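For reference, the structure is listed below as C-alpha coordinates.
Only one protein chain is missing; all other protein chains are in place.
For clarity, chains are labelled A and B in written order, and residue numbers in each chain start from 1.
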Amino acid sequence: MEYFLQQVINGLQIGFVYALIALGYTMVYGIVRLINFAHGDVFMIGAFIGLYAVERYQWPLTAVFVSAVVGCTILAVLIEQLAYRPLRHAPKIASLITAIGVSLFLEYFTSLRQVFGPNFYSFPRPFAVVSWNWHGILVTNIQAVIFFVTVFCLLLLQFIVFRTKMGRAMRAVSFDYVTAGLMGVNVNMVISFTFGLGAALAGVGGVLYGIAYPQVNTFMGFMPGLKAFTAAVLGGIGNIPGAVLGALIMGQSETMVSAYVSSAYRDGIAFVILILVLLWKPTGILGTPRTEKV
Amino acid sequence: MMLEIRGLTKHFGGIRAVDGVDLHLGEGELVGLIGPNGSGKTTVFNLVTGIYRADAGSVTLKGENLVGLPPHRINRLGVARTFQNIRLFRNLTVMDNVRIAHHSHLGYGPVAALCRTGRFYNGEKELNGIVEVFLSIFSLQNRKNDIAGSLSYGDQRKLEIARALASKPEVLLLDEPAAGMNPYEVGRLMEFILAIRDRFRISILLIEHQMRLVMGICERLAVMDFGQVIARGLPSEIRENRKVIEAYLGEDVAIE
Partner (left out) sequence: MRLLRNLIKTFVAYAFLAGSISLLAGGGVVNPYWVQILELACIVAISAQGLNIIYGHTGLFSLGHAAFYGIGAYTAAYLMKMYGGQSQAAFLAALLAGGGAAAAVACLIGLPTLRLTSDYLGIATLGFGIIMKVVFDSADRFLPELGGARGMTGIAKMTTVPWVVFFLLASLLVVRNMIHSSYGRAILSIREDEIAAETMGIDTFQYKMVGFVTGCTFAGVAGGLYAHLYAFLHPSNFDFFKSIDILVIVVLGGLGNMSGTLVASFGWIFLLEGLRVVLPPGYVELRWVLIPVLLIVTMLLRPQGIFGTREFPFLRGKVYR
(Lines give C-alpha, C1' and ligand atoms only; values in the text may rest on other atoms or scores of the structure.)
Protein backbone atom coordinates (compact mmCIF):
# COMPACT_ATOMS: atom_id res chain seq x y z
CA MET A 1 0.00 0.00 0.00
CA GLU A 2 2.82 2.40 0.87
CA TYR A 3 4.50 1.42 -2.37
CA PHE A 4 1.34 2.18 -4.30
CA LEU A 5 0.82 5.55 -2.64
CA GLN A 6 4.48 6.37 -3.23
CA GLN A 7 3.89 5.72 -6.93
CA VAL A 8 0.84 7.97 -6.87
CA ILE A 9 3.03 10.78 -5.50
CA ASN A 10 5.69 10.14 -8.16
CA GLY A 11 2.98 10.06 -10.81
CA LEU A 12 1.63 13.40 -9.62
CA GLN A 13 5.11 14.90 -9.87
CA ILE A 14 5.53 14.08 -13.57
CA GLY A 15 1.83 14.66 -14.21
CA PHE A 16 2.07 18.27 -13.03
CA VAL A 17 5.01 18.93 -15.33
CA TYR A 18 3.09 17.40 -18.24
CA ALA A 19 0.14 19.60 -17.32
CA LEU A 20 2.20 22.77 -17.65
CA ILE A 21 3.31 21.74 -21.15
CA ALA A 22 -0.09 20.38 -22.16
CA LEU A 23 -1.77 23.73 -21.48
CA GLY A 24 0.32 25.41 -24.17
CA TYR A 25 -0.62 22.75 -26.71
CA THR A 26 -4.27 22.90 -25.87
CA MET A 27 -4.56 26.71 -25.92
CA VAL A 28 -2.69 27.05 -29.20
CA TYR A 29 -4.69 24.25 -30.79
CA GLY A 30 -7.90 25.75 -29.49
CA ILE A 31 -7.12 29.02 -31.21
CA VAL A 32 -5.31 28.22 -34.47
CA ARG A 33 -5.95 24.45 -34.80
CA LEU A 34 -2.22 23.83 -35.07
CA ILE A 35 -0.32 20.99 -33.42
CA ASN A 36 2.63 23.14 -32.36
CA PHE A 37 5.38 20.54 -32.49
CA ALA A 38 7.94 23.14 -31.45
CA HIS A 39 6.28 23.56 -28.06
CA GLY A 40 8.25 20.70 -26.49
CA ASP A 41 11.43 22.44 -27.58
CA VAL A 42 10.34 25.70 -26.01
CA PHE A 43 10.05 23.66 -22.81
CA MET A 44 13.63 22.46 -23.40
CA ILE A 45 14.83 26.07 -23.84
CA GLY A 46 13.10 26.91 -20.55
CA ALA A 47 15.07 24.15 -18.83
CA PHE A 48 18.34 25.44 -20.30
CA ILE A 49 17.62 29.02 -19.27
CA GLY A 50 16.99 27.64 -15.80
CA LEU A 51 20.27 25.73 -15.92
CA TYR A 52 22.25 28.84 -16.82
CA ALA A 53 20.43 30.98 -14.29
CA VAL A 54 21.07 28.52 -11.48
CA GLU A 55 24.54 27.33 -12.35
CA ARG A 56 26.29 30.27 -13.94
CA TYR A 57 24.54 33.24 -12.34
CA GLN A 58 23.24 31.60 -9.17
CA TRP A 59 20.08 33.64 -9.22
CA PRO A 60 17.40 33.17 -6.54
CA LEU A 61 14.66 30.71 -7.41
CA THR A 62 12.06 33.35 -8.29
CA ALA A 63 14.46 35.02 -10.71
CA VAL A 64 15.19 31.63 -12.28
CA PHE A 65 11.50 31.12 -13.01
CA VAL A 66 11.02 34.67 -14.24
CA SER A 67 13.97 34.42 -16.62
CA ALA A 68 12.71 31.15 -18.08
CA VAL A 69 9.22 32.61 -18.48
CA VAL A 70 10.49 35.74 -20.21
CA GLY A 71 12.90 33.84 -22.44
CA CYS A 72 10.33 31.27 -23.56
CA THR A 73 7.64 33.87 -24.14
CA ILE A 74 9.89 35.94 -26.39
CA LEU A 75 10.99 32.84 -28.30
CA ALA A 76 7.43 31.59 -28.85
CA VAL A 77 6.17 34.96 -30.02
CA LEU A 78 9.08 35.20 -32.45
CA ILE A 79 8.37 31.70 -33.80
CA GLU A 80 4.71 32.52 -34.22
CA GLN A 81 5.35 35.75 -36.09
CA LEU A 82 8.15 34.48 -38.33
CA ALA A 83 7.09 30.95 -39.12
CA TYR A 84 3.36 30.46 -38.49
CA ARG A 85 1.72 33.80 -39.19
CA PRO A 86 2.62 33.88 -42.91
CA LEU A 87 0.97 30.46 -43.28
CA ARG A 88 -2.25 31.18 -41.46
CA HIS A 89 -4.32 30.98 -44.62
CA ALA A 90 -2.29 28.23 -46.29
CA PRO A 91 -3.33 24.56 -46.01
CA LYS A 92 -3.05 23.43 -42.40
CA ILE A 93 -0.47 20.81 -43.22
CA ALA A 94 1.98 23.52 -44.34
CA SER A 95 1.93 25.00 -40.83
CA LEU A 96 2.35 21.56 -39.32
CA ILE A 97 5.41 20.80 -41.44
CA THR A 98 6.77 24.23 -40.56
CA ALA A 99 6.22 23.47 -36.88
CA ILE A 100 8.18 20.26 -37.28
CA GLY A 101 10.90 22.24 -39.06
CA VAL A 102 11.06 24.74 -36.19
CA SER A 103 11.23 21.87 -33.72
CA LEU A 104 14.12 20.17 -35.52
CA PHE A 105 15.90 23.48 -35.91
CA LEU A 106 15.67 24.30 -32.22
CA GLU A 107 16.90 20.85 -31.24
CA TYR A 108 19.82 20.63 -33.61
CA PHE A 109 20.83 24.29 -33.56
CA THR A 110 21.04 24.32 -29.77
CA SER A 111 22.92 21.02 -29.77
CA LEU A 112 25.79 22.64 -31.72
CA ARG A 113 28.91 22.94 -29.60
CA GLN A 114 28.83 26.72 -30.02
CA VAL A 115 25.36 26.90 -28.43
CA PHE A 116 24.35 24.50 -25.62
CA GLY A 117 26.22 21.47 -26.90
CA PRO A 118 25.09 17.92 -27.56
CA ASN A 119 25.69 16.37 -24.11
CA PHE A 120 23.57 15.72 -21.06
CA TYR A 121 24.20 18.40 -18.44
CA SER A 122 23.36 17.93 -14.80
CA PHE A 123 20.99 20.50 -13.38
CA PRO A 124 22.24 21.73 -10.00
CA ARG A 125 19.76 21.78 -7.15
CA PRO A 126 18.85 25.38 -6.40
CA PHE A 127 18.00 24.49 -2.80
CA ALA A 128 18.85 21.71 -0.37
CA VAL A 129 16.60 18.70 -0.77
CA VAL A 130 14.56 17.83 2.29
CA SER A 131 12.30 14.81 2.46
CA TRP A 132 9.52 14.04 4.86
CA ASN A 133 8.54 10.53 5.77
CA TRP A 134 4.84 10.10 6.37
CA HIS A 135 3.94 6.51 7.31
CA GLY A 136 6.57 5.16 4.97
CA ILE A 137 5.68 7.49 2.10
CA LEU A 138 8.46 9.82 1.07
CA VAL A 139 7.60 13.36 -0.02
CA THR A 140 10.36 15.79 -0.96
CA ASN A 141 10.37 19.56 -0.92
CA ILE A 142 10.97 19.36 -4.69
CA GLN A 143 7.58 17.74 -5.04
CA ALA A 144 6.10 20.43 -2.82
CA VAL A 145 7.63 23.13 -5.02
CA ILE A 146 6.29 21.44 -8.16
CA PHE A 147 2.86 21.16 -6.61
CA PHE A 148 2.64 24.76 -5.39
CA VAL A 149 4.15 26.35 -8.49
CA THR A 150 1.87 24.37 -10.80
CA VAL A 151 -1.25 25.14 -8.79
CA PHE A 152 -0.28 28.81 -8.70
CA CYS A 153 0.16 28.80 -12.51
CA LEU A 154 -3.19 27.07 -13.01
CA LEU A 155 -5.02 29.59 -10.83
CA LEU A 156 -3.30 32.45 -12.63
CA LEU A 157 -4.24 30.96 -15.97
CA GLN A 158 -7.83 30.47 -14.87
CA PHE A 159 -7.88 34.14 -13.84
CA ILE A 160 -6.40 35.32 -17.16
CA VAL A 161 -8.73 33.24 -19.31
CA PHE A 162 -11.96 33.90 -17.44
CA ARG A 163 -11.51 37.22 -15.65
CA THR A 164 -9.56 39.48 -18.01
CA LYS A 165 -10.38 41.24 -21.25
CA MET A 166 -7.59 39.38 -23.03
CA GLY A 167 -8.99 36.08 -21.76
CA ARG A 168 -12.40 36.93 -23.15
CA ALA A 169 -10.78 37.80 -26.49
CA MET A 170 -8.96 34.45 -26.44
CA ARG A 171 -12.18 32.57 -25.90
CA ALA A 172 -13.87 34.55 -28.65
CA VAL A 173 -11.06 33.90 -31.14
CA SER A 174 -11.03 30.21 -30.30
CA PHE A 175 -14.78 30.04 -30.89
CA ASP A 176 -14.69 31.76 -34.29
CA TYR A 177 -11.73 33.89 -35.23
CA VAL A 178 -13.30 35.48 -38.29
CA THR A 179 -16.30 36.77 -36.37
CA ALA A 180 -14.09 37.76 -33.43
CA GLY A 181 -12.04 39.83 -35.87
CA LEU A 182 -15.18 41.51 -37.23
CA MET A 183 -16.22 42.33 -33.66
CA GLY A 184 -13.03 44.33 -33.21
CA VAL A 185 -10.81 41.76 -31.52
CA ASN A 186 -7.19 42.12 -32.60
CA VAL A 187 -6.82 38.51 -33.70
CA ASN A 188 -3.09 38.66 -34.42
CA MET A 189 -2.42 40.08 -31.01
CA VAL A 190 -4.56 37.43 -29.31
CA ILE A 191 -2.80 34.63 -31.16
CA SER A 192 0.63 35.97 -30.23
CA PHE A 193 -0.51 36.35 -26.64
CA THR A 194 -1.73 32.75 -26.56
CA PHE A 195 1.56 31.44 -27.91
CA GLY A 196 3.39 33.54 -25.33
CA LEU A 197 1.18 32.40 -22.46
CA GLY A 198 1.60 28.75 -23.40
CA ALA A 199 5.36 29.20 -23.69
CA ALA A 200 5.54 30.90 -20.30
CA LEU A 201 3.92 27.84 -18.70
CA ALA A 202 6.27 25.55 -20.63
CA GLY A 203 9.20 27.63 -19.34
CA VAL A 204 8.07 27.08 -15.76
CA GLY A 205 7.62 23.40 -16.60
CA GLY A 206 11.16 23.25 -18.01
CA VAL A 207 12.70 24.63 -14.84
CA LEU A 208 10.63 22.29 -12.64
CA TYR A 209 11.61 19.34 -14.80
CA GLY A 210 15.27 20.35 -14.48
CA ILE A 211 14.98 20.53 -10.70
CA ALA A 212 13.16 17.21 -10.39
CA TYR A 213 15.04 15.08 -12.93
CA PRO A 214 18.35 16.84 -12.67
CA GLN A 215 19.63 16.37 -16.21
CA VAL A 216 19.02 18.40 -19.35
CA ASN A 217 19.74 17.83 -23.02
CA THR A 218 18.65 19.66 -26.16
CA PHE A 219 16.52 16.70 -27.26
CA MET A 220 14.79 16.38 -23.89
CA GLY A 221 11.69 18.24 -25.08
CA PHE A 222 10.58 15.66 -27.60
CA MET A 223 9.06 12.90 -25.48
CA PRO A 224 7.55 15.10 -22.74
CA GLY A 225 6.21 17.33 -25.53
CA LEU A 226 4.63 14.42 -27.32
CA LYS A 227 3.16 13.04 -24.11
CA ALA A 228 1.85 16.41 -23.04
CA PHE A 229 0.20 16.84 -26.40
CA THR A 230 -1.28 13.38 -26.05
CA ALA A 231 -2.51 14.39 -22.61
CA ALA A 232 -4.18 17.44 -24.13
CA VAL A 233 -5.92 15.28 -26.72
CA LEU A 234 -6.87 12.74 -24.07
CA GLY A 235 -8.57 15.41 -21.96
CA GLY A 236 -10.22 17.02 -24.99
CA ILE A 237 -8.05 19.39 -26.95
CA GLY A 238 -8.89 23.06 -26.58
CA ASN A 239 -10.20 22.39 -23.08
CA ILE A 240 -8.03 23.73 -20.21
CA PRO A 241 -9.24 21.50 -17.34
CA GLY A 242 -9.12 18.63 -19.84
CA ALA A 243 -5.41 19.20 -20.44
CA VAL A 244 -4.68 19.03 -16.72
CA LEU A 245 -6.84 15.94 -16.28
CA GLY A 246 -5.18 14.26 -19.26
CA ALA A 247 -1.71 15.11 -17.95
CA LEU A 248 -2.48 13.65 -14.52
CA ILE A 249 -3.84 10.46 -16.07
CA MET A 250 -0.75 10.24 -18.23
CA GLY A 251 1.58 10.75 -15.26
CA GLN A 252 -0.19 8.11 -13.18
CA SER A 253 -0.40 5.53 -15.93
CA GLU A 254 3.23 5.73 -16.88
CA THR A 255 4.44 5.65 -13.28
CA MET A 256 2.23 2.65 -12.53
CA VAL A 257 3.40 0.75 -15.58
CA SER A 258 7.04 1.42 -14.68
CA ALA A 259 6.42 0.30 -11.11
CA TYR A 260 4.30 -2.77 -11.69
CA VAL A 261 5.07 -4.00 -15.20
CA SER A 262 8.29 -2.81 -16.78
CA SER A 263 9.81 0.56 -17.49
CA ALA A 264 10.36 -0.67 -21.06
CA TYR A 265 6.65 -0.22 -21.69
CA ARG A 266 6.47 3.21 -20.04
CA ASP A 267 6.44 5.21 -23.27
CA GLY A 268 3.89 2.90 -24.85
CA ILE A 269 1.18 2.87 -22.18
CA ALA A 270 0.30 6.53 -22.56
CA PHE A 271 -0.59 5.95 -26.18
CA VAL A 272 -2.51 2.75 -25.56
CA ILE A 273 -4.71 4.72 -23.16
CA LEU A 274 -4.99 7.53 -25.67
CA ILE A 275 -6.20 5.24 -28.46
CA LEU A 276 -8.67 3.49 -26.17
CA VAL A 277 -10.08 6.80 -24.95
CA LEU A 278 -10.41 8.16 -28.48
CA LEU A 279 -12.35 5.08 -29.52
CA TRP A 280 -14.69 5.61 -26.59
CA LYS A 281 -14.92 9.42 -26.85
CA PRO A 282 -13.54 10.63 -30.20
CA THR A 283 -12.96 14.17 -28.95
CA GLY A 284 -11.39 13.30 -25.59
CA ILE A 285 -12.73 12.96 -22.06
CA LEU A 286 -13.94 16.53 -21.57
CA GLY A 287 -14.10 17.48 -25.26
CA THR A 288 -17.40 18.57 -26.72
CA PRO A 289 -18.54 16.40 -29.62
CA ARG A 290 -18.38 18.24 -32.91
CA THR A 291 -21.22 17.82 -35.33
CA GLU A 292 -20.78 19.00 -38.86
CA LYS A 293 -23.52 21.22 -40.20
CA VAL A 294 -25.01 19.75 -43.32
CA MET B 1 -46.30 5.32 -52.87
CA MET B 2 -42.68 6.25 -53.69
CA LEU B 3 -41.51 7.86 -50.47
CA GLU B 4 -43.49 7.77 -47.29
CA ILE B 5 -42.56 9.59 -44.08
CA ARG B 6 -44.58 8.98 -40.91
CA GLY B 7 -44.20 10.61 -37.50
CA LEU B 8 -40.61 11.58 -38.20
CA THR B 9 -39.00 13.11 -35.09
CA LYS B 10 -35.53 14.38 -34.26
CA HIS B 11 -34.31 16.23 -31.15
CA PHE B 12 -31.11 18.22 -30.82
CA GLY B 13 -30.53 18.68 -27.11
CA GLY B 14 -33.85 20.03 -25.91
CA ILE B 15 -34.97 21.29 -29.29
CA ARG B 16 -37.42 19.32 -31.39
CA ALA B 17 -36.00 20.13 -34.81
CA VAL B 18 -38.45 17.79 -36.50
CA ASP B 19 -41.58 16.87 -34.61
CA GLY B 20 -43.85 14.19 -35.97
CA VAL B 21 -43.68 15.02 -39.64
CA ASP B 22 -45.84 13.08 -42.12
CA LEU B 23 -45.09 13.46 -45.80
CA HIS B 24 -45.58 11.36 -48.86
CA LEU B 25 -44.38 11.52 -52.41
CA GLY B 26 -46.14 9.65 -55.19
CA GLU B 27 -44.53 8.30 -58.33
CA GLY B 28 -43.50 11.13 -60.65
CA GLU B 29 -44.81 13.74 -58.25
CA LEU B 30 -43.16 17.10 -57.69
CA VAL B 31 -43.76 18.32 -54.16
CA GLY B 32 -42.49 21.47 -52.49
CA LEU B 33 -41.47 21.74 -48.85
CA ILE B 34 -41.56 25.33 -47.66
CA GLY B 35 -41.38 27.19 -44.39
CA PRO B 36 -39.40 29.89 -42.58
CA ASN B 37 -35.70 29.49 -41.85
CA GLY B 38 -35.00 27.01 -39.08
CA SER B 39 -38.37 25.29 -39.40
CA GLY B 40 -36.69 21.88 -39.88
CA LYS B 41 -36.90 21.35 -43.64
CA THR B 42 -33.24 20.51 -44.18
CA THR B 43 -33.30 18.27 -41.11
CA VAL B 44 -36.06 16.26 -42.80
CA PHE B 45 -33.72 15.80 -45.78
CA ASN B 46 -30.86 14.80 -43.50
CA LEU B 47 -33.09 12.25 -41.78
CA VAL B 48 -34.36 10.78 -45.05
CA THR B 49 -30.84 10.48 -46.51
CA GLY B 50 -29.41 8.93 -43.35
CA ILE B 51 -27.05 11.72 -42.35
CA TYR B 52 -28.89 11.96 -39.05
CA ARG B 53 -30.70 9.07 -37.46
CA ALA B 54 -34.36 9.66 -36.60
CA ASP B 55 -35.39 9.44 -32.93
CA ALA B 56 -38.83 8.20 -33.90
CA GLY B 57 -40.98 7.67 -36.95
CA SER B 58 -40.50 5.79 -40.19
CA VAL B 59 -39.23 6.51 -43.67
CA THR B 60 -39.92 4.01 -46.43
CA LEU B 61 -39.03 3.93 -50.10
CA LYS B 62 -41.48 1.82 -52.07
CA GLY B 63 -42.28 0.06 -48.80
CA GLU B 64 -38.66 -0.55 -47.87
CA ASN B 65 -37.44 0.87 -44.56
CA LEU B 66 -34.70 3.51 -44.72
CA VAL B 67 -34.27 4.43 -41.05
CA GLY B 68 -30.97 3.25 -39.62
CA LEU B 69 -29.31 2.60 -42.98
CA PRO B 70 -26.06 4.42 -43.79
CA PRO B 71 -26.36 7.19 -46.41
CA HIS B 72 -24.62 5.24 -49.17
CA ARG B 73 -27.12 2.38 -48.84
CA ILE B 74 -30.01 4.81 -48.98
CA ASN B 75 -28.54 6.32 -52.12
CA ARG B 76 -28.17 2.90 -53.73
CA LEU B 77 -31.80 2.16 -52.92
CA GLY B 78 -32.74 5.20 -54.98
CA VAL B 79 -32.59 8.48 -53.03
CA ALA B 80 -30.26 11.26 -54.16
CA ARG B 81 -30.00 14.83 -52.97
CA THR B 82 -28.34 18.19 -53.34
CA PHE B 83 -27.15 20.41 -50.50
CA GLN B 84 -28.20 23.85 -49.39
CA ASN B 85 -24.56 24.88 -48.94
CA ILE B 86 -23.24 23.23 -52.12
CA ARG B 87 -21.02 20.25 -51.41
CA LEU B 88 -19.22 19.45 -54.63
CA PHE B 89 -15.89 17.63 -54.83
CA ARG B 90 -14.32 21.04 -55.32
CA ASN B 91 -10.79 20.11 -56.39
CA LEU B 92 -11.91 17.48 -58.88
CA THR B 93 -13.11 18.11 -62.42
CA VAL B 94 -16.75 18.59 -63.35
CA MET B 95 -16.57 15.24 -65.12
CA ASP B 96 -15.14 13.45 -62.09
CA ASN B 97 -17.97 14.79 -59.93
CA VAL B 98 -20.49 13.13 -62.19
CA ARG B 99 -18.46 9.94 -62.64
CA ILE B 100 -18.12 9.43 -58.88
CA ALA B 101 -21.88 9.51 -58.42
CA HIS B 102 -22.19 6.70 -60.96
CA HIS B 103 -19.69 4.51 -59.09
CA SER B 104 -22.34 2.20 -57.60
CA HIS B 105 -23.40 1.24 -61.13
CA LEU B 106 -19.87 0.63 -62.39
CA GLY B 107 -19.27 -1.94 -65.13
CA TYR B 108 -15.80 -3.17 -64.12
CA GLY B 109 -14.15 -4.62 -61.03
CA PRO B 110 -11.05 -3.57 -59.11
CA VAL B 111 -8.84 -6.18 -60.79
CA ALA B 112 -9.86 -4.91 -64.22
CA ALA B 113 -8.92 -1.40 -63.07
CA LEU B 114 -5.51 -2.40 -61.73
CA CYS B 115 -4.58 -4.48 -64.77
CA ARG B 116 -6.32 -2.17 -67.24
CA THR B 117 -8.08 -4.97 -69.06
CA GLY B 118 -10.56 -4.46 -71.87
CA ARG B 119 -13.40 -4.27 -69.41
CA PHE B 120 -11.76 -1.24 -67.82
CA TYR B 121 -11.45 0.68 -71.09
CA ASN B 122 -15.02 -0.21 -72.07
CA GLY B 123 -16.31 0.75 -68.66
CA GLU B 124 -14.55 4.11 -68.81
CA LYS B 125 -15.95 4.75 -72.29
CA GLU B 126 -19.41 3.99 -71.03
CA LEU B 127 -18.88 6.39 -68.14
CA ASN B 128 -17.89 9.13 -70.56
CA GLY B 129 -21.18 8.64 -72.37
CA ILE B 130 -23.08 8.98 -69.10
CA VAL B 131 -21.16 12.11 -68.19
CA GLU B 132 -22.05 13.57 -71.58
CA VAL B 133 -25.75 12.85 -71.06
CA PHE B 134 -26.01 14.44 -67.64
CA LEU B 135 -23.83 17.42 -68.37
CA SER B 136 -25.59 18.25 -71.61
CA ILE B 137 -28.94 18.51 -69.82
CA PHE B 138 -27.53 21.46 -67.94
CA SER B 139 -25.37 22.74 -70.84
CA LEU B 140 -22.24 22.04 -68.82
CA GLN B 141 -20.55 19.72 -71.35
CA ASN B 142 -18.03 22.39 -72.34
CA ARG B 143 -16.88 22.73 -68.76
CA LYS B 144 -16.31 19.04 -68.13
CA ASN B 145 -12.53 19.30 -67.70
CA ASP B 146 -12.73 22.36 -65.46
CA ILE B 147 -12.24 22.14 -61.71
CA ALA B 148 -15.66 22.06 -60.03
CA GLY B 149 -14.71 24.79 -57.59
CA SER B 150 -14.01 27.19 -60.44
CA LEU B 151 -17.59 27.14 -61.77
CA SER B 152 -19.96 30.02 -61.17
CA TYR B 153 -22.40 29.67 -58.31
CA GLY B 154 -25.33 28.88 -60.57
CA ASP B 155 -23.32 26.31 -62.53
CA GLN B 156 -22.23 24.68 -59.29
CA ARG B 157 -25.87 24.24 -58.28
CA LYS B 158 -26.64 22.70 -61.66
CA LEU B 159 -23.63 20.40 -61.42
CA GLU B 160 -24.89 19.21 -58.05
CA ILE B 161 -28.19 18.25 -59.61
CA ALA B 162 -26.39 16.52 -62.50
CA ARG B 163 -24.25 14.63 -60.00
CA ALA B 164 -27.30 13.55 -58.00
CA LEU B 165 -28.99 12.31 -61.19
CA ALA B 166 -25.92 10.32 -62.18
CA SER B 167 -26.45 8.09 -59.15
CA LYS B 168 -29.69 6.95 -60.87
CA PRO B 169 -32.21 7.89 -58.17
CA GLU B 170 -35.94 7.33 -58.13
CA VAL B 171 -36.43 10.09 -55.59
CA LEU B 172 -34.54 13.36 -55.86
CA LEU B 173 -34.34 15.77 -52.94
CA LEU B 174 -33.38 19.31 -53.92
CA ASP B 175 -32.37 21.64 -51.11
CA GLU B 176 -32.86 25.26 -52.22
CA PRO B 177 -31.78 24.69 -55.82
CA ALA B 178 -32.48 28.30 -56.78
CA ALA B 179 -30.63 29.99 -53.92
CA GLY B 180 -28.44 32.78 -55.23
CA MET B 181 -29.77 32.59 -58.79
CA ASN B 182 -31.05 35.59 -60.73
CA PRO B 183 -34.64 35.62 -62.09
CA TYR B 184 -33.52 34.51 -65.54
CA GLU B 185 -31.59 31.56 -64.10
CA VAL B 186 -34.53 30.64 -61.89
CA GLY B 187 -36.74 30.47 -64.97
CA ARG B 188 -34.29 28.17 -66.69
CA LEU B 189 -33.97 26.02 -63.57
CA MET B 190 -37.75 25.53 -63.49
CA GLU B 191 -37.60 24.17 -67.02
CA PHE B 192 -34.69 21.91 -66.10
CA ILE B 193 -36.47 20.47 -63.08
CA LEU B 194 -39.63 19.68 -65.04
CA ALA B 195 -37.56 18.24 -67.87
CA ILE B 196 -35.54 15.86 -65.72
CA ARG B 197 -38.63 14.73 -63.86
CA ASP B 198 -40.24 13.71 -67.13
CA ARG B 199 -37.11 12.34 -68.76
CA PHE B 200 -35.93 10.13 -65.88
CA ARG B 201 -39.41 9.48 -64.43
CA ILE B 202 -38.34 10.42 -60.91
CA SER B 203 -40.21 11.91 -57.98
CA ILE B 204 -38.91 15.21 -56.67
CA LEU B 205 -39.19 16.79 -53.24
CA LEU B 206 -37.80 20.30 -53.12
CA ILE B 207 -37.09 22.89 -50.46
CA GLU B 208 -37.24 26.42 -51.75
CA HIS B 209 -37.78 29.97 -50.66
CA GLN B 210 -38.39 31.49 -54.08
CA MET B 211 -42.17 31.43 -54.28
CA ARG B 212 -42.16 31.90 -58.03
CA LEU B 213 -40.40 28.55 -58.46
CA VAL B 214 -42.43 26.72 -55.85
CA MET B 215 -45.79 28.02 -57.01
CA GLY B 216 -44.78 27.59 -60.64
CA ILE B 217 -43.82 23.93 -60.74
CA CYS B 218 -44.90 22.10 -57.59
CA GLU B 219 -48.04 20.02 -57.74
CA ARG B 220 -48.48 19.92 -53.98
CA LEU B 221 -46.95 21.83 -51.11
CA ALA B 222 -46.26 21.10 -47.46
CA VAL B 223 -45.47 23.96 -45.09
CA MET B 224 -43.30 23.50 -42.02
CA ASP B 225 -42.96 25.69 -38.96
CA PHE B 226 -41.20 24.82 -35.67
CA GLY B 227 -40.58 21.26 -36.83
CA GLN B 228 -44.16 20.48 -37.72
CA VAL B 229 -46.16 20.45 -40.91
CA ILE B 230 -48.71 23.23 -40.42
CA ALA B 231 -50.40 23.08 -43.79
CA ARG B 232 -50.51 21.05 -46.96
CA GLY B 233 -52.35 21.28 -50.22
CA LEU B 234 -52.33 22.73 -53.72
CA PRO B 235 -50.21 25.83 -54.30
CA SER B 236 -53.35 27.91 -54.73
CA GLU B 237 -54.71 26.71 -51.39
CA ILE B 238 -51.44 27.35 -49.56
CA ARG B 239 -51.33 30.90 -50.89
CA GLU B 240 -54.61 31.66 -49.12
CA ASN B 241 -53.84 29.71 -45.92
CA ARG B 242 -53.94 31.95 -42.83
CA LYS B 243 -51.61 29.78 -40.76
CA VAL B 244 -48.98 29.93 -43.48
CA ILE B 245 -49.17 33.67 -43.79
CA GLU B 246 -48.82 33.98 -40.03
CA ALA B 247 -45.82 31.67 -39.99
CA TYR B 248 -44.07 33.74 -42.62
CA LEU B 249 -45.10 37.24 -41.65
CA GLY B 250 -46.00 37.02 -37.97
CA GLU B 251 -49.46 37.19 -36.43
CA ASP B 252 -49.91 40.94 -36.28
CA VAL B 253 -49.40 41.45 -39.96
CA ALA B 254 -51.69 38.62 -40.90
CA ILE B 255 -54.75 40.14 -39.28
CA GLU B 256 -56.33 42.34 -41.88
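Here, a residue touches a chain if its C-beta (ideal position, glycine included) is under 8 Å from a C-beta of that chain, and two chains touch if they have at least 3 such contacts.
Predicted model, so just to flag it, every value in this text is computed and none were measured.
Only one of the listed residues, A:L78, A:I97, A:V129 or A:L182, touches the absent chain: A:I97. When the omitted chain is restored, the residue from A:I74, A:L112, A:L138 or A:V151 that touches it is A:L112. One chain is missing from the display, and on subunit B it is touched by residues 49-51, 70-72, 74-76, 80-81, 83, 87-92, 95-96, 99-104, 106, 108, 110, 113-118, 120-121, 123-125, 127-128, 163-164, 167.
What subunit A contributes to its contact with the hidden chain is residues 33, 35, 83, 86-87, 90-91, 93-95, 97-98, 100-105, 107-109, 111-112, 118, 226, 229-230, 233, 237, 262, 264-265, 267-268, 270-272, 274-275, 278-279, 282-283, 290, 292, 294.
Keep this in mind: only the chains that are shown with their structure count from here on.
The geometric centre of subunit A is 48 Å away from that of subunit B, both derived from CA atoms. Considering their complex, residues 293-294 of subunit A touch subunit B. By the touch rule above, subunit B contacts subunit A in their complex via residues 42, 46, 51, 83, 85.
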